[in-house]
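Missing here: one protein chain of the complex. Every other protein chain is in place.
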């Protein structure tokens, strides 16, 4: 081991990958922390999965951070360490070993960053904002994932359930050809997953908008809250998705690092899909604004209808009152009052007037 | 045949071009699939038309994909293969033969792309979003067409009825001069067709807007739904047409491939027409927003009118009630009550008051 | 003649310039067509005026297209041919003689282009959208004019009454100095005329806006239609005027052709005036949007006023009814009923209550 | 005199500077024209002040245009000629002497230009739009000033009272150091004055907006007109101030003329202040739009309040009517009718019901 070059080489850890990373996502706790006491001996709870890939294949699975570092120093290959919501203390040793820049470390620990790409020396730092549509509550959940990409290592720091990085890892491990292209291929795979995950979220929002359209044009005016909340989600989503265009563009144009031309094509594909999502979102924004305007008009229109209807009924009710008032007058000489059928006649008159008015209003569309 | 250079040369297939591509477009099924069992023997249902053009003229019509490939390998010329909604399996062999990039293949099979232009090695991949105005339903139908342009081949993948590529092919075949300029001339002809088809769609939308204007100013306030749906169509149309400006610009500026200067002029003409459509669409968006505002104001105004009218009628009805109430009082000394014509007098008073009020309101414009 | 260089030299035609081009502009027919049968012998109806200018002075007036071409070929100078709505057949011979590019010819025959500048080989093709404010109908009429500028010829194709090119021609002929600078000077003069004509149109729109302001703040709420139509005109006008900035900028920067620095200054002056119009128009758009908002608020406010007024009158009418109802009760012991002046007392009470209410409402500003 | 170099040297005129340029600004007539007949002998009414500055100090005060020209030709120094609304005839001789470009002269005589900077040969032509807040009418008055800057002369053409160029001149004359830097220093001083004058105008508009806010939230809904007129003023002001950013940027970047680096810093300071005004104005636009929206909502809200109040009063009035109607019924057996205190009982019932309703509505916030 000592004869090998000391710099970048890693040992595989991740004994319990399938247990941790693929657990059902219902609970918000990090899977690693749920996996019990007997695991903590081997590696800190915060490490979800780690491995060293040599020539595109999983080579070593180290059991603790120290084993990872040892493996890294003694072997050639790419180390991919997957962390989940590490505390400052937990992250410190990783940062020290891989000489991560303190500014990037500060950002990685504070999960409230905008999507971005930064280069500190030889290490890239990428912030991604994954999203997930929660069907039960019809809301969008936004997460955050940070990726450090060095010459021979990738460190992923998840602050949310999404994206499913174990799936990404599995897909990459099945394609050694791709893994062999180096850390950039891993970065691509992660970004691709995040952007692919945007698709169903946009579909969910589109579906919500269609439901709102049905509501609005189906006569249910009380959609303001839903429109507002949807707008807020779209705005948040735009803040997650729109910066990716620039991030990927900078990567592709080789401004940040030299990118292999084939990886460049794959990045362009991700950018294209991210752009597609951005386009859809800006369309949704416009539609939601139109819905708000349309709804206001429909509310006003329905008030007009209402006033007509109410006025018609008022007239129908009031007309017999006028007749009753007439026959309540105290004139000495009012022949109808002395008719034998005067009272039924008056009642008939009242009913007739009302019925007549009813049909008049009906024909005019007031009722 | 074997002595010929193996690279780009193709064999003509498309035995039933006029049967398939020019069938009536009422049914949404791909025409090829409708043409029956006896056709499947010669070429897969998905192939609408294929031919190899040598020196600007249709040279070979191969009967199956294999015949196409053979012809391609053995002869010089340009192969133009027309596919309609191929499945992944059906498209696989084409992709392999022409070494299409997997990312482009993925896009070509998933018909939900934004209009774009990408270059993978020597092959261009273009996504177009044709449109069609359906007169019966007064709606716009958006399609999708993908074009692969290589040194010696053009592969078109239609996912919708429009554009009528058989028409494009026919027009090109009638102009060998143009066809001789190579695959870019075919690409131009397709894009020109797509953009020319936009014209009638924009006309249809303009006509819809004029109808809505007539409705709104003709007193029919219930146009909100139509305005909303039109806005949605315009937004979708903008997403189809606006990116073409950039796509064509990149082509023309020679950023992607070297373009013959005459073809460049033709592309600029298409860009100019696409820009014209974009300009019109952004004007429609503004008009539709103004119509929404105007309609809301008119709804409010009509409510004002309504309230006036209703109030006037209420007064007309109520005034005689007041008179009736007065003569319903039980005072001992009310001279009118004892008049012989007291009752007719009161009725006349009621009628007169109402008539008077009617004319007062009429003159004031409340009725 | 044969000893002269054959290339660019033209013969004067335009025998009836003052008859045709300066005819009253009330009728929408092309002036040339109205000038009768005896003219058709000499030159096609579609030619409004044509001349060849040598050394800044009108040299030859050819009588037919063939004479023009002969003159062009045999003499040096600048030919300026003025056409009015030529048909495809009529334009064909011109296009052939001057080798106009088919794409430009297609555009020139289809009068629905956006303002633009294109270069085909040595020939510039410019599309202009002149405008005219029609005082009678208070509307804006948009026209279209195409200009081909070659090394030694200018062909103008008018599709509308405006601009008055005969005026431009006359002014240029009075300034041989300017004409001597070549075809670009003629192009400048035409563009200058078009942009100068925009001024009165913008004035007309400004005047319309001021009238609408008076209406809105003068209490007349029914301006929605006018505002809407004005908005549409401003949008159309922007589509005519805004692209000129770019067109003139490209010309001035010498991107298209080398422009004499003095002509450049004159083009910059035109650009400056076009920009001024654009600025005014975008201001009008904002004002019209504000007027729509303001008008909606005023309509709502006037409804509030109305409801107050109507409610006040309802109370004034209803109060005596309550009194009448009280004295219509059948209690055995109601002293007022037996007073001699009970009835007048009740009537006075009714009147007094109403008058009191009237003044209360008056003081509170409800009436 | 003849031995001096003939090129740029000027003679001082301006005998009555303090009389003319510093007169009270109440009347809109040009001060020079008001100063009487005895002045016209020495210099045309249109000349407000003129002087030739040699080595930073006022050297010659010529009495007429001819004396100015003579002085210019015979002495070195910088001539600063101040004109006020000259007619075409009056300006002709100046334009000829200093070889001003006809396009700039045309602009200088027509006071409807957008702020801009143009270079004609060695001469700069600058259009400025000064502004002034008129406290009495609470309106903004926009003026126009043109400046020609040559190698050795500055010609200012004012078309409005503002800016106070005599103040600028005085300040410069007190700082010979600055004047010695040449015509650019004078240009800077004028632009600085114009931009400094924008400050109080923006303050006036801000004050107006605060008053409107107080009105709107103080219950006075009738602010639409004021908001609208303020919006129009802000739009006009933006058209005056926003182009200065570009004008000053072009000057500073040395695109137009070489600018001394210190003068560059001063120009940047003016640009900074102009930008500050622009920022404030765009903020005001947004605030005014919000106020319009808010006002509309408040108008609707106040209608809701009103309808509640009116309905409550209607119920209070109507309840006793119902009681009265009950006791107006003619049943044989109605015990209350025969009570001695039946009538007072009924009246009390009416009053009690009304009072009860009053308090119910009061508690519910309807009254």
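As written, the chain order gives the labels A, B, C and D, with residue 1 at the start of each chain.
The rule is simple: a contact is a pair of C-beta atoms (placed from the backbone, for glycine too) under 8 Å apart; a residue touches a chain by one contact, two chains touch by 3 or more.
Everything numeric here is computed off the predicted structure, so don't read it as measured data.
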| item | value |
| --- | --- |
| Contact partner of the left-out chain, one of A:151, A:171 or A:232 | A:232 |
| Sole residue of A:122, A:222 or A:260 that reaches the chain not shown, by the stated touch rule | A:222 |
| Touching the absent chain when the full complex is considered, from D:66, D:164 or D:269 | D:269 |
| Residue numbers in chain D that touch the chain omitted from display | 213, 217, 265-266, 268-269, 272, 275-276, 279, 283, 286-287, 290-291, 293-294, 296-298, 300-301, 303-304, 307-308, 311, 314-315, 318-319, 321-322, 325-326, 328-334 |
| In chain A, positions touching the absent partner | 101, 103, 106-107, 112-114, 116, 118, 120, 221-222, 224-225, 227-228, 231-232, 235-236, 239, 289, 292-293, 295-296, 299-300, 302-303, 306-307, 310, 313-314, 317-318, 320-321, 324-325, 327-330, 334, 336-343, 346-347, 350 |
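Everything that follows uses one rule, which is that only the chains that are shown with their structure count from here on.
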| item | value |
| --- | --- |
| Same or different residue numbers at the chain B/chain C copy interface, by half rule | different |
| Geometric centre distance via CA averages, chain D-chain C, whole Å | 29 |
| Residues within chain C bordering two or more other chains | 293, 296, 300, 303, 307, 314, 318, 321, 325, 328-330, 334 |
| Interchain contacts, given as pairs of chains that touch | A-B, B-C, C-D |
